[in-house]
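Here the complex is missing a single protein chain, while all its other protein chains stay put.
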Amino acid sequence: MTEAELSLFLEASVRLGIPLALAALGETISERSGVINIGLEGSIIAGALGGALGALAFGSAGLGVLTGAAAGMLVAAVFAAFAVGLGADQIITGTAVTLGGLGMTGAVYQARFGATGTELSLPTLQALPLPFLERIPLVGSALFAQAPTAYVAYVLAPMLWYWLFRTPAGLELRAVGEAPDAAKAAGVRVRRVRFLATLVGGVLAGVAGAHLALAHAGTFAENMSAGKGFIAIAVVVLGRWNPLLVLGAALFFGAASALQFFLQALGFDLPYQLFLALPYLLTLAALGGWVGRARAPAALAIPWESE
Amino acid sequence: MTRPLARLGGIERRFGAVLALDGADLEIRAGEVHGVLGANGAGKSTLLNVLGGMLAPDAGVVEIEGRAVRLGSPRDAWALGIALVHQHFTLVPRLSALENLALGAGHRRGLAGDLEKLMARTGLRVPLDARVEQLGVGDRQRIEILKALLRDPRVLVLDEPTAVLTPDEVDGLFGLLKELAADGRAVVLVAHKLDEVLGVADRITVLRNGRTVLTGPSAGRSVPELVRAMVGGDAVDPIALGLTGVDAGATGAMSRPPAERGETTTSARALHAGGVVVRLRGAALADRSGPGVHGVDLEIRRGEIVGVAGVEGNGQRALALLASGRAVPDSGSAELPSGIGFIPQDRSTEGLIAEFDLVENVGLALQREPEYVRGPWMRWDAVRDAAERIRERFEVAAPSVTTLAGALSGGNQQRVIVGRELTLARDFLVAENPTRGLDVAAAAFVHAELRRMATEGVGVLLVSTDLDEVLGLSNRVYAIARGRLHDVPEERRTREGVGAFMLGGTADG
Partner (left out) sequence: MVDGGAGGRFARTRWEPVAISLGAIGLTGLVGAVLLLAGGFDPLAAAAAMVRGSVGSWDVFVSITLVRSVPLILTGLAVALAFRAGVWNIGAEGQLYAGAVAAAGVGLAGGGLPAVLLVPAVLCAALAAGAAWAVLPMLMRVRLGVGEVITTILMNFVGIHMAAYMVHGPLQESRGVFPQTDAIAEAARLPPLLPGTRLHVGFAVAALLALGMTVFLHRSRAGFRIRAVGASPEAAHVSGRIDARRVLVGCFLVSGAVAGLAGGVEVAGVTHALYEDLSPGWGYTAIAVALLAGLEPLGVLVTGLLFGALQAGAGAMQRDAGIPAAWVGVVEALVILAVLGLDRLRRTGGRVLPGIRIGGGGGA
């Protein structure tokens, strides 16, 4: 393999990993507070449509990212209202929110652009090469000639790590996810923390969705999230609920997805559908081999009720 | 007279259908240790949780230094100088001791320094960098108290702090509480053991059925007077009130000394009395949440009650699971009979299924008995009959056997479990903290049933953190410490004597 090919592979890995990283970083925050949001997929697809509509309305991809974030947060708010507010089962609520998010975005899209979906052309997020950094051999252009949303993920991971493990608010969030009753006794408002953490997760999932529509595809398509919400949840597990490792796990997953193009480019004649399944299989293998020793937040997925 | 530091008046609090507090009053003055007494279920913890800001009252007033206040959260209480040490640990197991203290103390700067000073002053030392899940219950209790003291409270409230401490540690704690009171603070202490509270409190308040029935100086109070206040006219089980060794005769229901019981057997099962029914040899079982047990040698004979005393978290869980056949030993052997009943400690999660009705809950255990199944099918008619018999015989206060278990009071849930397990315990019964959280009448009922089983020739293993319960009921007594059993000789079966063994000591402990 030539250096150019390798560099292309790395670039594709990062490009495919970034939306996962964004969504997974948000999910890390909500899971650290004890909320597993299977509705993440719904937030991502809402973010994609919200981003597309926003970019179209304002004629700006940057503003589209903001509307995408808002749409992702809105979906997460529905999830949180049931799963945190009412204390309903998180898995089932999340499944419903995903179904609803996919259905709603499909319906809105069809209503707006017709059932066949006239090809929608959007203002796109242009790559923003960072001076000097992009010239680092091999990895420079892969890491530092990406859309601005990628840099959000790079910066966010260490920030979130610091916030989680080195600040009082992060300590409170972790306490809520480990032992909500104890957190309450320490004066932490459990519901509020969980609600806000879930909303943060929704915002980042919305940004991830907007990134899909505006930086990758330049258009919106029904079901374009293609299970990324679920993979992001697996990425959180792979990253052991640690933002830095989560970023790494997302990039690993991106590499697994990039492998399909890469091997094809190298002339391997393997069926394309098997390549599509590869990332999921790799994730399963990684979960099996690696997670056995990692521990989820103790109160994850357990609804909390104060008396 | 000085103005009270804190006053709760006419407090009411309801949980679903249960009225936990029905106009309770409490008045706390600076410089005193104030004991709050009451039988289980009298509302002590609820009242203290109101004072600590954990529970909002449905009605009533809370005044601090004469000013009416609203305590909506623990933060509100702290702001007014009230700190609560909970009955159940409120620590986050996977965080370090220091992180837990930071969480409770509002993360101020210089926390580590303050902690050092506080630990030096109070003598409460804990390893700050260890994760709480790795610490024993004594350390955890100390962290809880340090957490409260870090807030430099004017009112320190402790809810049953002695349950997990050895008798020696209790003395140390009480000494500290007296010093704090001498500092001009107020200390509120809840315990359901009369003699403990009388030993340390300056004034007392007695609750019954959610109401304050007596309040005043503790000096000059007689035990019978307090017992009457606590239980009203109800029948009394001296063990449940912690009165063994005190003037139990005052309660009018003296228990026979343990030695007599094994002999006065009358039923047909008595023919087998004396035969060994359970034999554990070098048995070991690891337990993720505790020390597990190792090297357990234990023989239990028909007709005897063998008591195992110990501070919580020393391997009782593993011992109960082994003896009841719920777990097989990792090493060593366990010879168990076929007819085993098991009264688990945790009624609501292990003993019963809340959303199942009584028939199904009885069936849960009986489905292993041949007479309740036919081929692959349940004989629900037979199970229903059994449930009816249990409801009548054990006086379960439920409108019918189709009542959901979750709708019953704790005492009635325990009656269902006891009734069910007694039908299974043809040979052997394991009871794990069988009266925890029960009111006096329910506890007395459970004690009577354990005795009755023994007289009918069943071997009984009583595993309890309640030392008085073990001493009051058992023919033989073991102490459990760090996963090992220690045989307590006859002459050392006193609270102090067993307490020494519970520290993990040997015969000379």
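In this document, chain identifiers A and B correspond to the written order of the chains, with residue numbering beginning at 1 in each.
By definition in this document, a contact is a pair of C-beta atoms (placed from the backbone, for glycine too) under 8 Å apart; a residue touches a chain by one contact, two chains touch by 3 or more.
This one's a predicted model, so the numbers in the text were calculated from it and none came from an experiment.
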In the whole complex, not just what's shown, which of B:4, B:38, B:104 or B:363 touches the removed chain? B:363
On chain B, the omitted chain is touched by residues 15-18, 20, 56, 325-326, 342, 344, 346, 348-357, 360-361, 363-365, 367-368, 373, 376-378, 380, 399-400, 402-404, 406-410, 413, 417, 420
Logged for chain A, residues touching the omitted partner chain are 36, 38, 78, 82, 85-89, 91-93, 95-111, 115, 191, 222, 227, 230-231, 233-234, 237, 271, 273-274, 276-277, 280-281, 283-284, 287-288, 291-292, 296, 305-307
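Going forward, only the chains that are shown with their structure count from here on.
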The chain A residues in contact with chain B across the complex are 168, 171-172, 174-175, 178-179, 181-189, 295, 298, 307
Touching residues of chain B toward chain A in the complex: what are they? 15, 54-55, 73-75, 78, 84, 86, 89-95, 99-100, 102-104, 106-107, 147
